[in-house]
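Of the protein chains in this complex, all but one are displayed in their positions.
And then chain A:
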Amino acid sequence: MSTMLSIRDVRKVYDGGGEALKGVSLEIEEGEILALLGPNGAGKTTLISIICGIATLTSGKITVGGHDVIEDFRAARRMIGLVPQEMNLEPFEKVINTVALSRGLHGLPRNDSYLDEVLKKLSLWDKRDTPIRELSGGMKRRVLIAKALSHAPRVLFLDEPTAGVDVELRKDMWQIVRELKAQGVTIILTTHYIEEAEAIADRIGVISRGDILLVEETGSLMRRMGRKDLLIELHEPVATIPESLSKYDLRHGERDDVLIYSYDTQAARTGITQLLTDLSEAGLVLRDVQTRQSSLEEIFVGLVRDNNAEDAA
């Protein structure tokens, strides 16, 4: 597979001095789905806007399909479809006209059979002659997607595609994303929702305060998420963990009378039974036992918090 989108050390400093992106680098393979996960104001939309030509970059280099987005902007942008976060649509225009405009802007001749196909796929076909102001919020979102797909892009950006949409549309949207992936389209989506990233992304990038904190395969992140902690509360605090228990890699909790054992829920043997036996053989008396899951949410929150703490320091 070849690199479809290459972002190298991209910085964005606003005139006021605010730094929206602090040297972001990212490589995305052709046909991949990448989810950019991050809180509001993290720089997700700024990054997408720069790639698509809506905002300027301060320094760095971006190529799409090998084409520089500034020097060779026509070739780069012909490959790109963008579904913006805001419902930016002209209220008085008919659905078909606005979709045809998008196709034309990309230099393609009007092709009604292709556009009809796109509209049908998005359940918009019966609304093709309806003025946009008469559509519901979910339908408007579909129109934005139809516009982005009107020129058969090779790279699709979805900026918060499911913010404020109902469950049905979200499921539809995921289905569309999977179909596009099957056609080899590279997809970058931003989201607040971890479950959304988990459901459709091949890789997840966590972005916070203009920095990419981590880019990891969804599978391996999920495996991290599959780990559970066993919290063992003892009658008496233990300052040092007995040598006989070293193979369990125990660590102290917040207090000295709590020991934590991490294990993989997916493994054939979790080792819990043996641990409990060994604990009593070591002379430790249990007061209570509980388990907790380290969710992707926690990993995410933890990363963002560490990043913020670093900034403050």
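Going forward, a contact is a pair of C-beta atoms (placed from the backbone, for glycine too) under 8 Å apart; a residue touches a chain by one contact, two chains touch by 3 or more; residues count from 1.
Following the convention adopted for this analysis, contacts and distances are computed from a predicted model.
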{"item": "Per UniProt, the name of the complex member that is left out, chosen from \"Regulatory protein ArsR\", \"Transport permease protein\", \"F0F1 ATP synthase subunit epsilon\" or \"L(+)-tartrate dehydratase subunit beta\"", "value": "\"Transport permease protein\""}
{"item": "Selected from A:Cys52, A:Leu169, A:Ile188 or A:Leu259 as touching the chain missing from the view", "value": "A:Cys52"}
{"item": "Full-complex contact with the absent chain, from A:Arg8, A:Arg78 or A:Lys140", "value": "A:Arg78"}
{"item": "Among A:Arg11, A:Lys61 or A:His106, the residue in touch with the chain that has been omitted", "value": "A:His106"}
{"item": "Positions on chain A contacted by the hidden chain, ascending", "value": "14, 49, 52-56, 73-78, 80, 82, 84, 86, 88-93, 97, 100-109, 147"}
